[in-house]
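Everything on this sheet refers to the single structure shown next.
The other protein chains are all here in position, but one chain of the complex has been omitted.
Moving on to chain A:
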């Protein structure tokens, strides 16, 4: 936020903190790092999350998983749509934050609009993906057999540097199906992620469903890739050189890994990001009298 608004009044600045379990704590480590704008001017001190913050975020996500995945799909869709409403309401704030990252006024406006629309698009999938990805299976015997997609669990997301559209494009598909997320925000442009967290905190999304860490990606991502209570990692925002190491760490408990694919955020997303974090459960029952 600009220091001066043009009037005599001195602006009240926002302290950018982490978002863990529905609360906004500072990093337990007391560390922060300087976020600058496109012209290298000071904008804010963002929290630099520690390993303990990452672990707290994972345990908050795990705690939230049974409740969130146990909601009806309709209810999750309603809550995600509510998030889109709140995003729309904060549109000007996002535009201002995006402009600090170097976008022009029209670019920032277009990105904010696209982010809201993307969120609406994913919200609608809540009660449809099961019908598209599931099946009734005609087995050769007297059995009723059906397959349904279910959320994988706790997903660690290394968000891309597209600070808002990229961010919502990786977070929404993870949580809409019932997963909970620990998101490592863009390192150079973390502020929209914290503002998004404020949106999530006021949208009836249960605490812990999305947890946002800001800080050094190269430090945080390996801890999450190693963590034995994380079920999947989305490496979209990881530096290409770090991907092999992160994937190797993820093998420790056989996490599902989504590799970076370099797709443009403006393109129609498809269902790949949804299905990457779904498990197929098949249930058999005999047919008889």
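Quick note on the criterion: a residue touches a chain if its C-beta (ideal position, glycine included) is under 8 Å from a C-beta of that chain, and two chains touch if they have at least 3 such contacts; residues count from 1.
What we mean here is this: contacts and distances are computed from a predicted model.
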Name under which UniProt lists the unshown chain, selected from "Paraquat-inducible protein B", "Metal ABC transporter ATP-binding protein", "Acyl-CoA reductase-like NAD-dependent aldehyde dehydrogenase" or "XdhC family protein": "Acyl-CoA reductase-like NAD-dependent aldehyde dehydrogenase"
Identified contact with the non-displayed chain, of A:102, A:188 or A:252: A:252
Residue, one of A:30, A:262 or A:286, that touches the chain absent here: A:286
Positions on chain A contacted by the hidden chain, ascending: 132-133, 135, 137-141, 143, 145, 147, 152-153, 231, 243-245, 247-248, 250-254, 256, 272, 279-286
